[in-house]
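Okay, so here's the structure we're looking at.
Excerpt of the complex: some chains, original placement.
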Amino acid sequence: MSGSPNVSSVALGHAPGSLVYIGDREAETPVIDVIDYDDENYTERRVQDVKECKCYIGKPSVTWINICGLNEEIIAGIGEQFGFHPLLLEDILNTEQRPKMDEYEGYAFFILKMLTYDEEKEEIETEQVSLILNEDCVISFQEVEGDVFDPLRERLRSNKGILRKHGADYLAYSLIDAIVDYYFVILEKIGDDIEDLEDELLENPQRDTVETLHKKKRQMITLRKSIWPLREVISKLERGGTGFIEDTTRIYLRDLYDHTIQAMESVDTYRDLLTSMLDIYVNNVNNKMTEIMKVLTIVGTIFIPLTFISSVYGMNFEYMPELDWRLGYPLVWAIMILVSVVMLLYFRNKKWL
Amino acid sequence: MSGSPNVSSVALGHAPGSLVYIGDREAETPVIDVIDYDDENYTERRVQDVKECKCYIGKPSVTWINICGLNEEIIAGIGEQFGFHPLLLEDILNTEQRPKMDEYEGYAFFILKMLTYDEEKEEIETEQVSLILNEDCVISFQEVEGDVFDPLRERLRSNKGILRKHGADYLAYSLIDAIVDYYFVILEKIGDDIEDLEDELLENPQRDTVETLHKKKRQMITLRKSIWPLREVISKLERGGTGFIEDTTRIYLRDLYDHTIQAMESVDTYRDLLTSMLDIYVNNVNNKMTEIMKVLTIVGTIFIPLTFISSVYGMNFEYMPELDWRLGYPLVWAIMILVSVVMLLYFRNKKWL
């Protein structure tokens, strides 16, 4: 049941703050990448131990720690190193969270949904991305290594754009922006699928077309659930009390906010479109039914009386005067043709022909 | 009528504040359990008389009084001992209340719905849990002895987690948290039922499938009615004017708030899913109907004219020249085969075959 909601298996009986991974994906060997940069310098390292990250902190440069694979031990290590709240660590591991932003003393915490689209199965896959932003550092957590952040890394390396000229707040914005931009890619792909479906619907509706339409509608709900709370997250961040957001970044956040609204509108428009396609489909099915009934009615209504007439003269009574008439047989034919013509005229009059 | 709302039989003519038990369950012999703890000490006792509880109050340790079975006398005794408002006591006994939080001078009062799922009957059972929280004491009232709070008791006994390090406010949070966590268990079970139902629907829809779908939809309404007002309760508690909530607990309440939102979303998603399943079901029924009609139409439309033709030559007229033709009989067969072939081609053309 692909469309069913993922009910969070909140660990029963565990104390709040216990670190238990909740999710579908096999925990892979986790990978920790550290990128440290300012406008002039750029370092990129894959570290083995969380403790190695520590040395980058407190320097004026911006540090981005990206952790792929949700390993309970590493998360606990990060928590210990940076002094994060245990509930925050629990949320990182529970991948059924909805997008949100929590402000803590000295850092802000984000949960986002990174979506990818499996074009073969025509299914949306959801991955939870968590971000922690403090003064000069962004820590990001992914379930699996993805390529959504790759263009960003490239821009960092090549010092293209203004990314390396701004602080950690702009980096966090850029990461969220990369995720939101990817929603549009998915919307475009689903849009293509819907277009195909529309052609199929008009030309050659299949047995499972309705199921596919409903599946698409459910995908829209999935998208909506990922995008809708994001609106609030970004708006909270823009207005935000967190002292980390510079005014220059705020303008970019406003722009990002507009993008999420735009994505929401596309989702709603697709939903309306799918509903309207379902209506058209149902109408077509009804029209077909009416047409089938019409054919049966016309054939039946014409031939049933005729058969009656001929069966009358198939009776074996001794005394049936008509049977001996010379013109009996042609007369019966005449009557039968007359009846048919009258019927046909009646049907034409009713516009059933 | 399992899905019908429970109309509170508010005692007519009784003055407000009269203590009358309103509910379905046979009042069992009530049981009073007192747990008194701080980080170092832990006492657990089953007392006979409400008055015995009194001695634990006013000490720096946290006291949890749990009362199972809504006995009017005991409730009245509690009210007298602690000086609670009569309306509060009336609310405890009226088990048709909706979840709410009332703040009184010196204590806060909560009504919650503890849900359990009878897997055999596939029905949700609702039990009302009331909590009173003051400075150093939590009093909880249950209709029957349940096991939802058992893991919590275990954590208290074994001093696992941070439970014994915090005050009564954290205990109250933990009790509400235990109830909310159990909603997810129920959602998961209902999710499984819905999954089974979906398979049944696609493969072998039964006569009562629609009734079951509607029953599930009504269960979603029950869940919604329990969870939705809880949101408000927790938010009120978090912001709350009550002086009992410490800042550290506030973070946990925010987390709990997120959980209720998440539960609400699951409920809504299931509801959408059930609606979409109903649509698919109706569509399948219509498709079946169309298919049945098609078969009748094809068979009828082909054979009714043929029968007419053969009945014509079953007439007993004296003068029917065709009957004496040598090739009359094969000719009629030829005509009949021709008619059938034309019909079949027409149907193929219409894509009804």
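Which chain is which? They are A and B, in the order written, and residues in each are numbered from 1.
We take it that a contact is a pair of C-beta atoms (placed from the backbone, for glycine too) under 8 Å apart; a residue touches a chain by one contact, two chains touch by 3 or more.
If you're wondering where the values come from, they're calculated on a predicted model, not measured in any experiment.
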item: Homomeric complex, total chain copies (2 given); value: 5
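Following the convention adopted for this analysis, only the chains that are shown with their structure count from here on.
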item: Magnitude of the superposing rotation for subunit A and subunit B (Cα, nearest 5°); value: 70
item: Rounded Å distance between subunit A and subunit B, as computed from the means of their C-alpha atoms; value: 26
item: Residues of subunit B defined as touching subunit A within the complex; value: 151, 154-155, 160-163, 174, 177, 181-182, 184-185, 187-188, 191, 194-195, 198, 251-252, 254-255, 258-259, 261-262, 265-266, 269-270, 272-273, 276, 279-280, 283, 286-287, 289-290, 293-294, 296-297, 300-301, 304-305, 307-308, 311-312, 314-320, 350, 352
item: Residue numbers on subunit A that touch subunit B, as the complex places them; value: 1, 3-5, 7-10, 12-13, 15-18, 85, 87, 91, 96-98, 100, 102, 104, 207, 210-211, 214, 217-218, 221, 225, 278, 282, 285, 288-289, 291-293, 295-296, 299-300, 303-304, 306-307, 310-311, 313-316, 320, 322-326, 328-329, 332
